[in-house]
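Dumping the structure here so I can ask a few things about it.
Of the protein chains in this complex, one is absent; all others appear in place.
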Amino acid sequence: MASQYPPSLRICLPLFLLFLEVAFILLFSFLVSYDYDPQSIQKGVTVYPEFQDVNIMVVLGFAFLLASLKGFGFSSTGFCLLLAAFGIQWTVIVNGFLFHFSEGNIKMNLQRIVEGLVSLTTVLVSMGAILGKVNLMQLVWMALVEVTLFAVNRWVAVTVLQIESYTSLMHVHLFGALFGVMASWGISRSRQESRPEKEGSNPVSDTFAMLGTLFLWAFWPSFNAILITQRKAKLAAIYNTYLGMTASAVAAFAISVATSRHGKLTMAHIRNATLAGGVALGISASAIHYPWVAMAVGLAAGATSVLGFVFLKKNLEPAVRIHDTCGVLYTFGLPSLLGGIAHVIWIVIDSQENLSAGGYSALAEGGALCLSMAIGLAGGLITGFSLRLKLWKEPPVTQYFVDQTYWEFPHFAVGY
Amino acid sequence: MASQYPPSLRICLPLFLLFLEVAFILLFSFLVSYDYDPQSIQKGVTVYPEFQDVNIMVVLGFAFLLASLKGFGFSSTGFCLLLAAFGIQWTVIVNGFLFHFSEGNIKMNLQRIVEGLVSLTTVLVSMGAILGKVNLMQLVWMALVEVTLFAVNRWVAVTVLQIESYTSLMHVHLFGALFGVMASWGISRSRQESRPEKEGSNPVSDTFAMLGTLFLWAFWPSFNAILITQRKAKLAAIYNTYLGMTASAVAAFAISVATSRHGKLTMAHIRNATLAGGVALGISASAIHYPWVAMAVGLAAGATSVLGFVFLKKNLEPAVRIHDTCGVLYTFGLPSLLGGIAHVIWIVIDSQENLSAGGYSALAEGGALCLSMAIGLAGGLITGFSLRLKLWKEPPVTQYFVDQTYWEFPHFAVGY
Partner (left out) sequence: MASQYPPSLRICLPLFLLFLEVAFILLFSFLVSYDYDPQSIQKGVTVYPEFQDVNIMVVLGFAFLLASLKGFGFSSTGFCLLLAAFGIQWTVIVNGFLFHFSEGNIKMNLQRIVEGLVSLTTVLVSMGAILGKVNLMQLVWMALVEVTLFAVNRWVAVTVLQIESYTSLMHVHLFGALFGVMASWGISRSRQESRPEKEGSNPVSDTFAMLGTLFLWAFWPSFNAILITQRKAKLAAIYNTYLGMTASAVAAFAISVATSRHGKLTMAHIRNATLAGGVALGISASAIHYPWVAMAVGLAAGATSVLGFVFLKKNLEPAVRIHDTCGVLYTFGLPSLLGGIAHVIWIVIDSQENLSAGGYSALAEGGALCLSMAIGLAGGLITGFSLRLKLWKEPPVTQYFVDQTYWEFPHFAVGY
């Protein structure tokens, strides 16, 4: 079926994976020990149910959201699992080294795993932009670089700009989307054979993807609240996220029908734009005081997301020669930017009494947002270029979006 | 493929949805504020894991349970998500207005969202009866009316009949099933072209539906227990529901094979009747003292449900010209009625010492049950008639049960 066979990864990939895994085990043996401080135990036991919500979101929700490509379901779900398994180990080391390193030791507890899972979201978001166009070695490489850069980005935001650690982690969507889009640009800049017939979805793959969406939609309040320890703020984040997502779901349905020539819904809009409310409220979920504000933000985010899919994906992408497989720029990038800007505006509004403090705070938050965007864009571009190195044995364009490139298919079925 | 094109909803649906969403945002801005009372915070944090179980049941379990229609999976899951997102906002307002309104203000907390989710179940149950025969505008309209009527029904039961709020909420299954069946009768009373070939399932859609069933089956104990605050009663509800569902699963398998000519299982029975135990125990789960009673109720409910599918669906439905797409009368209606009657009997048995109090209580519970049935039947009928108004642009019969009526299909695949 293919005119050109992809290079075999039989030697390189196992060596690469096992080498890294052994290196991780050695790093853990020298650097990481468990933290059984009574307070950590208390926190760990308390946060465990929320941790499992977020764990399912990362391992299953994102994996199935990406499974909408009709002939690429094994890779979407399988690669996502590997990146999660791999990434979590590396994030514990990197985050531990930058934020929790004392006396030559990283104390590991459930909070560290949670921070790791949230950081990892950058990788799963970026993966959505380059899915189908890179092999597993390239994805693992991207994950290692991206997680590291995001941790460095956070370190600057937290130590230099004095942003709260929680807020800096909630830049994951914006960072991941921009990183992924630029990485995709870096990979594909010189070859523009589009293969739309392979890239599409079919009703079964769309239903699997809907399953991912529903998990993400239902558990998103946990995602936005899990890092908050103060109980009132945690509940505020839950309420606001929940209401924001209801409004973005309504916006997704309304705008999807309004922008369709036949007045019909488009599955890709529903699957993605319903989540925009949760994305937009990531940074400010705990800071909003009124339910209607959260709903208004969710409505705007859902509408922005669908409009992005309809107008930017068709017009902008060919113009600047970007190829964003799952449209992460519109699902995660734009809503997150919208939420970030709204967050800065609220800080200004909230600080009527103490304008100088509020002004500084708004500047810092805005600066952190710009920093995340800058590092995301630059890091994605450099990573994209680095992914074109010969050593990764990148797949030929004819092998894009096809599970058979990476998986044994005893059943010979093409796609579903 | 279709001889008659469905009317385009391009203008009406977005206007309708956005108008309502903006109205909700305005209502929230004037009426609703967050409740950060220390006691509410404590309750909210405690109930959160159970809330997520029920949230997944509503958003994902019911959605996939309805996804058994082979060519209607997008609509089943998508419309369910929209109704949940929409309905929850309206239930918070309606329930808040009727039950928690003080000083011009509705205090919102997690308990309010939980009550909303449980109330919303009426809509998702009713949806199962008319699925495939109405468009999204009609569904949204039905949801608004049904949630309102159910809240009024509860208000009468709680204030006039002095029923506990918890018990009144557990009438959702009975109310929803009768409402849905009558709405379906109202819609289709004059047109009886059956299109069985489109309405069926296929193995993939059946497996997706099984996924919904398994979520509902596993999380049903949370559904029956979430509204109970007293810890002993909560655990009783969990234990009884769990045991009742094991027995109804056994009954479903046994009776399904026994009523089949070839001694084989029917997927529709398994998918639905296994849940009958949880439905039947909705009202009385916390009041049963002995495990074997819960098991006996579950066994009876499972058997009733399968027998309903086998005998009533084939004989009664054509006779009275009712069309119940997913058989909600047998999955939710009959088991719930059975459980309600059993509940009244137990009250009488339990009150041997104080016959007059027990008698009054039994009368009140029985009256509330009749009230729910009466309002469900009458409300469903009126709503069904109202759904035939020209302004809803109802789909032609040739477009029933087909995703293409409402969704863009770039892949041109018919069904799965």
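Going in written order, the chains are labelled A and B, and every chain counts its residues from 1.
FYI, a residue touches a chain if its C-beta (ideal position, glycine included) is under 8 Å from a C-beta of that chain, and two chains touch if they have at least 3 such contacts.
This one's a predicted model, so the numbers in the text were calculated from it and none came from an experiment.
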Exercise for the section: Could you tell which one of B:V45, B:V152, B:A296 or B:L363 touches the chain left off the display? Expected result: B:A296
Completion exercise
Of the candidates A:F86, A:Y166 or A:F223, the residue in contact with the absent chain is A:F86
Problem - Touching residues on subunit B - with respect to the absent chain - result: 49-50, 53, 70, 200-204, 206-207, 210-211, 213-215, 217-219, 222, 231-232, 234-236, 238-239, 242-243, 245-247, 249-251, 253-255, 257-258, 260-267, 270, 274, 289-292, 295-296, 299
Exercise for the section: For the chain that got dropped from the picture, name the residues of subunit A it touches. Expected result: 8-11, 13-14, 17-18, 20-21, 24-26, 28-29, 32-34, 36, 41, 44-45, 48-49, 52, 55-56, 59-60, 63-64, 67, 73-74, 77-78, 81-82, 84-86, 88-89, 108-110, 113, 136, 204, 208, 211, 403, 406-411, 413, 415-416
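Basically, only the chains that are shown with their structure count from here on.
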Handout entry: Between subunit A and subunit B, centroid-to-centroid distance (C-alpha), Å
Key = 34
